[in-house]
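A single protein chain has been removed from this complex, and every other one stays in its place.
Labels run A and B following the written order; every chain starts at residue 1.
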Amino acid sequence: MTLTDTTVATRRNRRRASSFAASVLRFAVTVVTTIFGLLLVTFFIGRVVPIDPVLAIVGDRAPAHLYERTRIELGLNLPLYQQFWIYSKQALSGDLGTSVLTSNPVLEDIKRVFPATMELATIGTLIGAILGIPLGVLAAVKRGSVADQIVRVIGLIGYSVPIFWLGLLALVLFYAQLRWVAFPGRVDIVYEYSFSPQTGFYLLDAAMQGQWDVVGDLFRHIALPGALLGYFSLAYISRMTRSFMLNELSQEYIVAARAKGLSEARIIWFHALRNAAVPLVTVIALSYANLLEGSVLTETIFSWPGLGLYITNSLQNADMNAVLGGTLVIGSVFVGINIFSDLLYRTLDPRTRSR
Amino acid sequence: MSIPEIALKPYSRAWLLSDRPASRQQARLGRAYIIWRRFAENRLALVGLGILILLLVVAALADVLAPYDPVVGDLRNARLLPPGTAGYLLGTDDQGRDILSRLIYGSRLTLLVVVLVAIIAAPIGLIVGTASGYAGGWLDAVLMRITDIFLAFPKLVLALALVAALGPGIENAILAIAVTSWPPYARIARAETLTFRNSEFIAAVKLMGASPLRIIIRHVMPLCLSSLIVRVTLDMAGIILTAAGLGFLGLGAQPPLPEWGAMIASGRRFILDQWWVAAMPGVAILVVSLGFNLLGDGLRDALDPKEAGQ
Partner (left out) sequence: MTNGQTPLLTVEDLRVTFPTRTGEVRAVRGVSFTLGKERLGIVGESGSGKSQTGRAIMGLTPAHASITARKLAFSGRDLLSMRKAERRALRGKRIAMILQDPKYSLNPVMTIGRQIVETLKTHEDVSTSEARTRALSMLEAVQIRDPERVFGLYPHEVSGGMGQRAMIAMMLVCGPELLIADEPTSALDVTVQLEVLSILDKLVAERGMGLILISHDLRLVSSFCNRVIVMYAGKIVEELPSADLAHAQHPYTRGLLNCLPTIGSHRHPLPVLDRKPEWAL
């Protein structure tokens, strides 16, 4: 889980965008080239695999003509650029190949497992934002105090600890020793048949169906991985909040707000935070994207049936279609989150809306 | 009317802090001294530096420091001994190997990963960024689009896919991490280059007939270095964590190499009863990446005071 602030910085500079039409165009070019790049990278990774895709289908003892026919069927005799063209067309129309492991179309597998990952990442980001923003504000306001140091250390440990290790230790403590949380997994086997999810977001489904015992069980399952991802999100969000708030609190409009006789609470939580919220939106979106990625390791620890577990299982079984499909989907979701946060940024900062 | 030069004792404090350095070397050392003083004021940064020096020493002297062989254990007598057992400070694993010895040798692998990734990724980022920033125009546009594409990828997932394709192993893990690490460096180097591309001193060098290549290498790159070093140091923790994650998934260093992430993976099976097998390597990872983070924070504050507190 490496977190980049580059996006935040670029976006700040983008405040002085020229004209609306030009920025829309630039935006479209960015999206298209990024998707193209994602396809290109996954395509080439697929080509360098040492596993021969033909042999994987026909077996090593197949006669030469069968081998050759399959090779042509797979389009492997075509020049690379044509292969890439076919690959792109298929991928963009939703055909990511078939998983060797599950023998389902990869996209269908991903549709099935992705809500679980999103649910986990959402819980994590919620925890991170709800706790991280106030902590960051506190650290900035009481800069240099003991509280600031504590927030700093919490953040630094979050940046430095291996997530899978912390997950294992948490399981030992909260599951094996204290019995506070449920066995790894998403829902208890008892409810596997009585509960039929519709949207794939189990917590939401169970709550809407009024199955409160299921909600309780789901909660006991998601609490630990959710809290773990929440901690990582908190580390990032509190650190960035502190830095944005320090920047805002040193501005002249804060002096003006004091000169107006506003209370410190209003100055901090309304004036400064409202301004810091503009770049914070990007940080929260980035944090959400990072948690989607962080789920790869978290899900293996907690047997959480999401995209991360799907990718690692496929990896272990050399199921490259599934791995690359998963990579492509996560990459596209990243692009989507970026677009979303950009739009949100525009609505929050009046300076990006020109008259 | 000049103030008479007082001869300062070379390498003394006053000599270093003199605002009229007599030689290039004195000016350089003086600047380094000021940065060091700013850095040394930050106690946490010194802790970080201490951790890294310790890591270097341990890695260098692993043969002397490690009480046991890291690979071959005592299967008969020493399986899964708890920490504190006579002779085994941190306990032993399922193959009767001393965990402390494995951690000590593992520090070499951690250093290897960190150093190699830095050596591969930082120069790529530096070259792409400075070329892009200095040349501008279509070259800039193309290079930055490529950079953005790599930035759009989730790093760990891309590294996973790469290692899956190249085959598991520590070399491929290093390569995969390096491939996913350079884009932010390119961004930083480009931003730095843009700030002084049109400055007077570059114009002066140009007038003297220096080629673009010479300008980039001799004049632009050195100025990008300090912010790049800070960024690379701050990234080290992430690199260590990614490498450990790959090791944990069985895609990094292969057994019996004492890689810390892989050690956690092999200890996972006994986590409920012999917790120390998985716990100890995690502590090592935490301490080392914390060291890099503290050092990076301190370096940033010392090299770039206006960013301090960020």
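Here is the rule we go by: contacts are C-beta pairs under 8 Å (C-beta built on N, C-alpha and C of every residue); 3 or more make two chains touch, one makes a residue touch a chain.
Quick caveat: nothing in here was measured; it's all calculated off a predicted structure.
Peer 1: Looking at the whole complex, which visible chains does the left-out chain touch?
Peer 2: A
Peer 1: Just name the one of A:117, A:275 or A:341 that touches the chain not displayed here.
Peer 2: Within the whole complex, the residue contacting the unshown chain is A:275.
Peer 1: In the whole complex, not just what's shown, which of A:36, A:253 or A:340 touches the removed chain?
Peer 2: A:253
Peer 1: Using the touch definition up top, pick the residue from A:63, A:79 or A:261 that touches the left-out chain.
Peer 2: A:261
Peer 1: Would you write out the residues of chain A that touch the absent chain, in ascending order?
Peer 2: Those residues of chain A that touch the unshown chain are 251-253, 255-263, 266, 271, 274-275, 278, 348-351, 355.
Criterion: only the chains that are shown with their structure count from here on.
Peer 1: Note which residues of chain B are touching chain A in the complex, please.
Peer 2: Within the complex, chain B touches chain A at residues 145-146, 148-158, 160-162, 164-167, 181, 183-184, 187-188, 191, 235, 237-239, 241-242, 244-245, 248-251, 261, 264, 268, 271-272, 275, 278-279, 281-282, 285-286, 289-290, 292-294, 297, 309-310.
Peer 1: Under the touch definition given earlier, write down the residues of chain A that touch chain B in their complex.
Peer 2: Contacts found on chain A: 1-4, 6-7, 9-10, 30, 33-34, 36-38, 40-42, 45-46, 48-50, 143, 156-157, 159-166, 168-169, 171-172, 176, 243, 246-247, 289-290, 292-294, 296-297, 300, 311-312, 315-316, 318, 320, 323-324, 326-327, 330-331, 334-335, 338.
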